[in-house]
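Before any comments, here is the structure.
Shown here: the complex without one of its protein chains, the others still in place.
Our next item is subunit A:
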Amino acid sequence: MLETINLSKNFKGKKAVDEVDIYLDEGESVGLLGPNGAGKSTTISIISSLLKPSSGDVKLDGKSIIKNPAEIRKILGVVPQEIALYEELTAYENLKFFGEIYKVKKNILEERIRDVLEIVGLKERQKDLVKTFSGGMKRRVNIAAALLHHPKILILDEPTVGIDPQSRNHILETVRKLNEEQETTILYTSHYMEEVEQLCNRVYIMDHGKVIASGSKSELLSILSSEDTIQVQLSETSDQLIEKIKSFDHVRQVDETDEGIRIISKKGSNILSGLVLAAEKEGIQVTHYQMETPSLEDVFLHLTGKTLRD
């Protein structure tokens, strides 16, 4: 229902978004993963009609929204990366104001406010000034304010940055519920890969303004399909043993670690029996053996040579 076509944005000659093509189907929950400065917020600002692209287009049901943003604004809820609330007003007053200017009908506005406060779990604190709230609570009100007009599409820009684990879990649970129970289409931006792994059916990975990979989680992991990483704990290590393992078929790399060695081998090759045998000959015991499950983090590492948190 929503897609970007060759979307680019330059800031003073610097490409913040570079030919990005992403799409959202109805009811999907899509993640936009990337380190700080990757261009996630800029992409979102363009999609939500706050910023004009340098080139490219954003289409809603096939119609461009660049010239006529009113349509998308009606069905879009945006949770900005920053807290976009009046600190001097209470949670309730904020929601009431935004509800009114979203033109939610008077007779249902009170109910909507009650609902969204319920969803984010802040009913008891609604009469308190936002400036007295913790970071996590502010983020929750920030989400609530985007839900008042029952948007079909909800875009969240790093909604869990810098908050306590409890608030974070609450927010993740809220997003999951909105997607599963209310069939809200979600575009979830984060640089925490666990969140995206947990919430999203589909993920775009961005870096330096470009989408460098996309697909379902398993599709992305299959990028790493050619290798297995095995962590082995040993009672002791010896150079002879390492040399011996290196000479095995399918083994590509062996490194010494704190507790033993790490072996990278061709996918699906069983080297356990050969390893145990070789160790016994050297009088060494294998105390622990584990195949590592690769994560999106590893995918990112593989693609960019750096970690997400850098």
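Keep this in mind: a contact is a pair of C-beta atoms (placed from the backbone, for glycine too) under 8 Å apart; a residue touches a chain by one contact, two chains touch by 3 or more; residues count from 1.
Basically, contacts and distances are computed from a predicted model.
A.B. asks: One chain of this complex is missing from the view, so tell me which of "ABC-2 type transporter transmembrane domain-containing protein", "4Fe-4S dicluster domain-containing protein", "Phenylpropionate dioxygenase, large terminal subunit" or "L(+)-tartrate dehydratase subunit beta" is its UniProt name.
C.D. replies: "ABC-2 type transporter transmembrane domain-containing protein"
A.B. asks: Check each of A:Glu26, A:Glu100 or A:Glu219 against the chain that is not shown and name the one that touches it.
C.D. replies: A:Glu100
A.B. asks: Which of these touches the unseen chain: A:Asp61, A:Glu87, A:Glu110 or A:Glu243?
C.D. replies: Spelled out, the listed residue whose C-beta touches the missing chain is A:Glu87.
A.B. asks: Going by the contact rule already stated, which one of A:Ala16, A:Ala145 or A:Leu220 would touch the omitted chain in the full complex?
C.D. replies: Of all options in A:Ala16, A:Ala145 or A:Leu220, contact with the hidden chain holds for A:Ala145.
A.B. asks: Just to verify: which one of A:Ser48, A:Thr160, A:Ser214 or A:Ser265 makes contact with the chain not shown?
C.D. replies: If we include the chain that is not displayed, A:Ser48 is the one touching it.
A.B. asks: Counting contacts across the full complex, list the positions on subunit A that touch the omitted chain.
C.D. replies: Contact residues on subunit A toward the absent chain are 48-52, 69-70, 73-74, 76, 78, 80, 82-89, 93, 97-98, 100-103, 129, 145, 149.
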